[in-house]
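Note that one protein chain is taken out, while the other chains of the complex remain in position.
All chains are identified by letter, namely A and B, in their written order; residue positions are counted from 1 within each chain.
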Amino acid sequence: MSDFFNANLVLVQSTLTGLLLALSIQVPLRMGVFSFAGAGSYGIGAYATGILVLRYEMDALPAIALTALGTAVIGLLLGALISRLGGLYLAMATVAFDLIISVIAINGGELTGASTGLFGIITDFTTGQMFVLTVAVLALVAMSEVGRLGRRVDTVRDDPELAASMGINVRRYRLAAFVVSGALGGLAGGMNVLVRSTVGPLDIGFGLIVLALTMIIVGGSRSWKGALIGAVIFTWLPDLLTVIGEWQELVYGVIVAVAAIFLPRGIYGVLQDGTRWVQRVRRDRRAAARGGPVVDADGGLRPQEDEAAVLVAQAAEQPVRELDQLSGRTQGAP
Amino acid sequence: MQDLVSVVTLGSVYLLFALGMSITWGTIDILNFAHGSVFMFSAFSASLVLERLTLGLVPVLLIGVVVGALMSVLIQVVAFEQIIKRARDRRTAEMQILIGGIGVAIIPLAIAQHHTQSNPFGLNASSFTVESISLGGLRITNIQVLTVLLALALWAAAAVWLRRSRQGLALRAIGVDAQTAALMGVDRRRLALVTMAVAGGMAGLSGVLFTFSLGAITPESGDTLLVKAFACIILGGVGSMLGVAFGAYLLAAAEVVILTQTNGSWVEAVSFGLIFLVLLVRPAGVFGRKEVRRT
Partner (left out) sequence: MDLDLRRRPRRAVLAGLTAVLLLGTAACGGGDSGGGGSSEGLPETITVTSINPTTGVVAFAGNAANKGYELAVKEINESDTLEGSQLELELVDTRSEPQTAAQEATTAIADTDVAAVFGSVSSNEAIAMSPLLQQRGLPVIYTQAGSDGVVVGDYTWRATPLMSSYYPILSKYIEDQGFTSLGVLYTSATPTLQEVGSETVPQMAEDLGIDITASIDIPATTQDYSAPISQVLDSQPDAVVALLVGAANVTVMQQLRQAGYTGPVLGNSGASAGNLLPAGADGADMIWPVDFNFQQTAQSSQDFVEAYRAEYGEDPLNYAAEAYDAAWFLARSIAAAGSADREAIKDAMVSEAESTFDGALGEGLSWEDGTIVVPGVVVRWTGDGEELLYEGSGGA
């Protein structure tokens, strides 16, 4: 185990930073905010931590804490500026934000090390600390998915009007998405630079967005478990594929495409469907034994699911179609 | 003045490339991230053919168009149609298509990288040669003239097609409300295939033209253009034909001005800063219609 750990240390570390990066884009997505600003925060975080350690000789943990705080504040400011944009327009604004960060990194002269980037960022930061930090953050994110807060977040995403009418301050939630995304991205970047000891302009480009999105979509976009699955797969897959040799890139592309096509809810969705299917079969057997009805009202696919989500999903699936066509909106207020 | 020539030619390249993306995105809701790959692979196919045959300009352009159209249709059938069939709603479909496109795009890229080892490839084996023309002190090449003319002609043709023809009407109807359009007898599948073929053909055409104009491109060249095209479309407003042209030339102008007025390295920061600002002032792009989807 220890040998395996040592030989694959970089992959283990990359899985953790990949997970946080994926979460930094998944959390806003879960609130219906199509923001890729997490990738930019990752860049800022990597450089900020590097500069704090290298130029100001700070220790690892204070540097990371300061970085995450800083990127959270930047997230708040960015959110205040652009949160009123919608859909892909918001996405493009955040992509622009990310790319501007890269350009600043290249043009930062001495401070950012220009096209070479920063290197030799060596501290006493350990993989153990990294693991603890990641798990702590993961627990916080997981908490936002369950209970009252989870239902509210789902409602803000699926039906902002409904949420507003229920007295939820939608704008505040959307701003919170930017702040959390900023902190997560900054943390990911900061930790990565500490274990990797280097960061350059090429490490923080458009590719980060693609990677994070791939992890989320293929893993599953509605739960941290999906992000975890995605982070594990897309960190380790390229390494496993090296045995294929020269056509590994092609196989990688095929896998991503196939996953996107055949797993609309990601791998986590498939796992969920699997467990539900098992549950349903069991229940059907019981029902058959009793001679009761076999399928319940909404197709029997959602037993024991939290109720608000079911309500919202039902509302979305059985909308008032006429209203739809009149207004051109797919809203489904009950 | 020479800078103006640069703006117009660069803007035309952006326009030709972004046009296809804009049409599919604005009508059938497909933001095709494999567009850059189609662009590159069409030029790459043309260079492969030229290794064996000596051809003039027109056949090479045709190869580009045909390869581009075929690839796009193939991607539509194999990937995007399947995604739309399986997706729960429009929004998840949008995301899946984005990722599916990214995945599919890797495949031609890997083939071209493998063949060229990421070395540049060009079309100089063609019997057509790029020559420069001098017009009252301004220099412009024959291929640049052709690019500008084709970009504007195709742009105008596409705009008229969308506005005037029955197909165009049907397409716009899909863009506004797919369900009603289907109820009114629009064959969505066939129209989507036609649209993808047109978009792919334009990508292929721009690939060949751009490669002639630059002398050589590498397999990775398409990705760079992709981000810029994305920017052009957003700048102008999704679904607006006027918008995409505006976006293309504005982006080109911004880049050229900054490249020539400063020492260059801030070009992208300013271009993307511009996009940022435009979006703040006009949240749906300069010529964008009001967002009809929920936020």
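Things worth noting here:
As a working rule, a contact is a pair of C-beta atoms (placed from the backbone, for glycine too) under 8 Å apart; a residue touches a chain by one contact, two chains touch by 3 or more.
These numbers come from a predicted model, not from an experiment.
Though it is not drawn, the left-out chain touches A, B in the full complex. If you put the missing chain back, the residues of chain B touching it would be 2-3, 5-7, 9-10, 13, 113-114, 117-124, 130, 132, 139, 141, 210, 213-218, 220-221, 224-225, 227-228, 255-256, 259-260, 263-265, 267-268. Where chain A meets the omitted chain, the residues involved are 2-3, 5-11, 14, 54, 103, 106-107, 113-117, 119-122, 124-127, 195-198, 200, 202-203, 238-239, 242, 245-246, 248-249.
By definition in this document, only the chains that are shown with their structure count from here on.
Centre-to-centre separation between chain A and chain B, using Cα means, comes to 29 Å. Residues 32, 81-82, 84-89, 92-93, 95-97, 99-100, 102-104, 106-107, 160, 206, 210, 213-214, 217-218, 221, 246-247, 249-250, 252-262, 264-265, 316, 321, 324-325, 328-331 of chain A are the ones touching chain B in the complex.
Residue ranges on chain B touching chain A, taken from their complex, read 31, 79, 82-83, 86-90, 92, 95-100, 102-107, 109-111, 113-114, 176-177, 179-180, 223, 227, 230-231, 234, 238, 265-266, 268-269, 272-273, 275-276, 279-280, 283-285, 288, 291-295.
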